[in-house]
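Omission of a single protein chain aside, the complex is shown with its protein chains in their original locations.
First chain written, first letter: the chains are A, B and C, and each begins at residue 1.
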Amino acid sequence: MTAPLRVLVWNENVHESQGRPASMAHDYPEGIHGAVAQGLAEHLPNALIRTAVLSDPEHGLSEDVLQQTDVLLWWGHAAHDEVADEVAERVQRHVLGGMGLLVLHSGHFAKVFKRLLGTTCSLSWRNDGEREVVWTVDPAHPIAQGVPNPFVIGTQEMYGEPFDVPPPDELVFVSWFSGGEVFRSGATWRRGKGRVFYFSPGDQDYPVYHHPDVRRVLANGVRWAHSPGLERRPLEVTNPQRRWDG
Amino acid sequence: MTAPLRVLVWNENVHESQGRPASMAHDYPEGIHGAVAQGLAEHLPNALIRTAVLSDPEHGLSEDVLQQTDVLLWWGHAAHDEVADEVAERVQRHVLGGMGLLVLHSGHFAKVFKRLLGTTCSLSWRNDGEREVVWTVDPAHPIAQGVPNPFVIGTQEMYGEPFDVPPPDELVFVSWFSGGEVFRSGATWRRGKGRVFYFSPGDQDYPVYHHPDVRRVLANGVRWAHSPGLERRPLEVTNPQRRWDG
Amino acid sequence: MTAPLRVLVWNENVHESQGRPASMAHDYPEGIHGAVAQGLAEHLPNALIRTAVLSDPEHGLSEDVLQQTDVLLWWGHAAHDEVADEVAERVQRHVLGGMGLLVLHSGHFAKVFKRLLGTTCSLSWRNDGEREVVWTVDPAHPIAQGVPNPFVIGTQEMYGEPFDVPPPDELVFVSWFSGGEVFRSGATWRRGKGRVFYFSPGDQDYPVYHHPDVRRVLANGVRWAHSPGLERRPLEVTNPQRRWDG
Partner (left out) sequence: MTAPLRVLVWNENVHESQGRPASMAHDYPEGIHGAVAQGLAEHLPNALIRTAVLSDPEHGLSEDVLQQTDVLLWWGHAAHDEVADEVAERVQRHVLGGMGLLVLHSGHFAKVFKRLLGTTCSLSWRNDGEREVVWTVDPAHPIAQGVPNPFVIGTQEMYGEPFDVPPPDELVFVSWFSGGEVFRSGATWRRGKGRVFYFSPGDQDYPVYHHPDVRRVLANGVRWAHSPGLERRPLEVTNPQRRWDG
């Protein structure tokens, strides 16, 4: 018996609450977090998949909740600044202690992502309903398994280079946009004992999280980011006695 | 007084010799090597720039010539198999000993490139006169200095992912093609004491090596690949006495 | 039902055949391959673990055998040159197609390792019965799970820097030797669709492959190098029609 994988899908839930854009009601009746959770459930039937939102107490990210989370997914856009510094620090600490983290789309500007990467995480963008073609550049990567190469998202916001992130440890996907831009749309970084995967497809204006290949990528990402068997605590400074030189 | 940078531009010179395509006579009257050398000279006025071709004795790549070469550029396409294994091994040895190497376009299938990288170096391609937009993804990299982001090559052969190379040490450029593909078009690897830069734009069918931004990239690449002050010999196995533990 | 993991332990078996050193009879009565296989079996009870040696037909590495191998371990020392180029090329092709490869100790000079890495793979060495302390520098890496940090090998051949390999994709272990040297003793590289792990502890003069922590590292390495679900063939050049730009 293996313990079930414990996944938490976090969403600021602001577009949903405000009903903007109006298409949200149709595209994401259960919220973006609901659609993401549903997509994960299709591929991870034995996982425990929960959701949390910004307006929850402690944003739904209490110490206890994080202790019970193997992999956290993060979607935010309009309210990055409303995430308490204390909570961002707590999430960072859990990642350094071994929790997996998937940062989605506009989450590139989330406090926790910028804290973990150390850069501005800026990029170029254009909301013009473009075609995105997502190419796998590392076909053997676990996150790319079962994902067609390429797959197409018919209508999308454009995210383009330069993307101000540290050189990824692994570059998995690169996207083409009809307007002429490219983007490193799927990339990984190790931080402390934790694994971080950023995946750019997804926006409040488009039903991207219903796309079957996007859902497969997210499920693969969750499996990849899960590091079983680690004690959930960051590395700490130690002052050992001399003992190894025999 | 600094010794001048010694550059050698190597070309198989087969398309030129055979007059195929016919446009070569117009696009590359001095051969692809001639155009590349001319472009380098614009940016590196103090460098010693020579050329060599497959039909030269030892392909123009004798031990003595390589000893006198700081950075080698390699263009090949139709005659990779005609490069003697002995010469490919010699070039590899010089790279491991500290010589810089720029591999251009269809040189991805050159013996020396495959020997240094260890993979198939395969890719997808389509010769359909497409537009290539070359994006800088590492704006502070020395090879990208002074290069517009992006720059456009109006008519080009498409090279697309997946490109079967080891994960680059540094990814500098990613290209967009009008047909929907993307390509890691500028990437670096360190091998032994030498530096390798692969740059994909360039083809016998198109006058790409006259493009001012391509020329700047190549000149930047030569400067970057040059490692002054190294003794030109690969690392060797040693069997030292115990002496460092005090 | 998951198909069992298929592991092949390859050994040149020359020290064993020649009875040199004499201690082999005591340390490795079943050969180094036998000891390695036994260690893996302790940790991977459901795996199919086979062995092969240089003197077998095709060195025991026929196309059919490799097709049936998920992860290959390679030990060689005195007879690297006796491995047929054709077989080294075949093993390389299978790695590029997705087979895992663990290269052990003096295997750093194996043809297949040098072909995959592209460098001299040289290092410094001294056979003086030194103490080796193996430190984990990436505590969350799957290969380090359950491995004490550090662990000690009481008596060992020294392998020291500089180790002429490409920068590893992941550095897992660094060793300390009592004579004053250090060594990147556990490192990984991705090549094509395959994963390569080099682990230096192990020598014909010392019973290192009976060390419980070494055995755990090798078993972890096998699990890590296994890429299930890949079609076993290297990437190939393709010439697709235009179809993705909509």
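Following the convention adopted for this analysis, contacts are C-beta pairs under 8 Å (C-beta built on N, C-alpha and C of every residue); 3 or more make two chains touch, one makes a residue touch a chain.
Only a predicted model underlies this, so the values are computations on that prediction, with no experimental measurement involved.
Student: Return the single residue from C:A78, C:V137 or C:L230 that touches the missing chain.
Tutor: Only one listed residue reaches the unshown chain, and that is C:V137.
Student: From the listed residues B:G98, B:G118 or B:G221, report the one that touches the chain absent from this view.
Tutor: Touching the chain that is not displayed is residue B:G98.
Student: Among the options A:L102, A:L123 or A:V208, which residue touches the chain absent from this view?
Tutor: Checking each option in A:L102, A:L123 or A:V208, the one touching the absent chain turns out to be A:L123.
Student: Under the stated touch rule, tell me which residues of subunit B contact the chain that is not displayed.
Tutor: Per the touch rule, subunit B residues meeting the hidden chain are 98, 131, 133, 138-140, 145-146, 150, 152, 154, 169, 176, 178, 190, 192-195, 227, 229-230, 235, 244-246.
Student: Which subunit C residues would touch the chain omitted from the figure, given the whole complex?
Tutor: 133, 135-139, 149-150, 160-163, 167, 170-171, 174-177, 180-182, 184
Student: Tell me where the left-out chain touches subunit A, residue by residue.
Tutor: So the residues of subunit A touching the unseen chain are 92, 96, 115-120, 122-126, 128, 160, 162, 164, 166-167, 169, 178-181, 189-192, 234-246.
Throughout what follows, only the chains that are shown with their structure count from here on.
Student: Could you put a whole-Å number on the gap between the CA centroids of subunit A and subunit C?
Tutor: Chain centres of subunit A and subunit C, defined by C-alpha means, are spaced 34 Å apart.
Student: Between subunit B and subunit C, what is the gap in Å from one C-alpha centre to the other?
Tutor: Those two chain centres are 32 Å apart.
Student: Which subunit C residues touch at least two other chains?
Tutor: Within subunit C, residues 169, 178, 190, 192, 235, 244-246 contact more than one other chain.
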